[in-house]
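A protein chain is absent from this complex, but the other protein chains hold their places.
So, subunit A:
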Amino acid sequence: MRHKTFFWFILPSLAAMFLFIALPLVSVVVQSLHIEHEQVIVVTENCGPFGCKQESSVDTEATEQLRAEKPLGRFAGLSTYFDRGHLATAEIAEAWRTNDSFGDFFGEIFNLPFYKALTFTLAYTFIVTPLVIVLGLLIALGVNRVTPVLKGPTIFVSLLPMMITPLVGSLILFWMIDAQGVIGKTLQFIFDDPELSLKASPALTWITLMVYGVWSSAPFAFVVFYAGLQTVNTDSLEAAQIDGASRWQQIRFVVIPHLMPLVVFISLIQLMDNFKVFEPVIGFKAGANAPSLSYIIFADMRSDIIRYNSAAATSVLTVLGVAILLSPVLLRTWRDFKGKAV
């Protein structure tokens, strides 16, 4: 295809991505370098019978006018990145000096908003992803053995947790795990503790969110693995049987190697999607105990006074996180591509 034709074909798509993905990224970077204007202070001199006094007061009108004229604020360099809400370098140095044990040190860091969100997001990403792969594989192996008549309905039901709107799905589960909901009541009965509430402790909230994550993503892994199972070479399976391989050995040495490329594919997609985790935190009202990076950006924009600079700085750090997460994949693809070109 000639360059010119290619250009015209790709133009609408490229323009949309440039205007609404690339430029917003620039806008985020610019916003993160600015900070809201300080209040305009006027100093007035009041002279009375006992001499003159200088009084300073906030000129609300002038402040608002300034903020309306230049909504971006004033240039602040990287200061937002290092403040308490983000990288908090000063706080970490302080914690390092005052705490003797590593436990206390990390405990203190964990309470800084950005690190708390980062810890949860990373934990969620790296715990949910492998669980999704294992559960998806087990379901696929199971469904593969179901009588053909029942396969359609089984797949239909299995798709539902993935197709459902994430916010709606998390709300449905949130209502069920409520202390007065059906799962909440059942758990209270099982653990014989009428006060048990999954919303109370941070640890239980984390587990709840991760269980939701596995529930909603396992169908994706299942469908991909199930399609992969249809193409397993029957000859090699039969050869393995003749050689006396047990069922487990057949799966371990024939089926799993066949599915390995799919595991890579699912991990890639799941790492990207789990790093974005957002709606469940809202649905489960877990913002206090288990904030994700996406959630703290949302919270900054939802507060009474929108903290553009804070939201933008977290966004930039999150995008950097995505880049680091994807870098092995990109490097590998680049090497493959160069190998092909040479």
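Operating definition for what follows: a residue touches a chain if its C-beta (ideal position, glycine included) is under 8 Å from a C-beta of that chain, and two chains touch if they have at least 3 such contacts; residues count from 1.
FYI, contacts and distances are computed from a predicted model.
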Among "Iron-sulfur cluster-binding protein", "Multiple sugar transport system permease protein", "Acyl carrier protein AcpXL" or "Protein-methionine-sulfoxide reductase catalytic subunit MsrP", the UniProt name of the subunit that does not appear here: "Multiple sugar transport system permease protein"
Omitted-chain contact residue, chosen from A:Ile41, A:Ala90, A:Val146 or A:Ile256: A:Val146
Of A:Thr63, A:Ser79, A:Thr119 or A:Thr154, the residue in touch with the unshown chain: A:Thr154
Candidates A:Leu78, A:Leu167 or A:Ala203 - the one touching the absent chain: A:Leu167
Given A:Ile41, A:Ala200, A:Ala288 or A:Ala323, the one touching the chain that is not displayed: A:Ala323
Subunit A residues touching the omitted chain (full complex): 1-3, 5-6, 9-10, 12-14, 16-17, 19-21, 23-28, 31, 71-72, 138-139, 141-146, 152, 154-161, 163-169, 171-173, 175-176, 178, 180-182, 185-186, 215, 219-220, 223-224, 226-229, 232, 234, 237-238, 241, 247, 250, 261-262, 265-266, 269, 272, 275-276, 278-279, 282, 293-294, 297-298, 300-301, 306, 308, 311-312, 314-315, 318-319, 322-323, 325-326, 329-330, 333-334, 337, 341
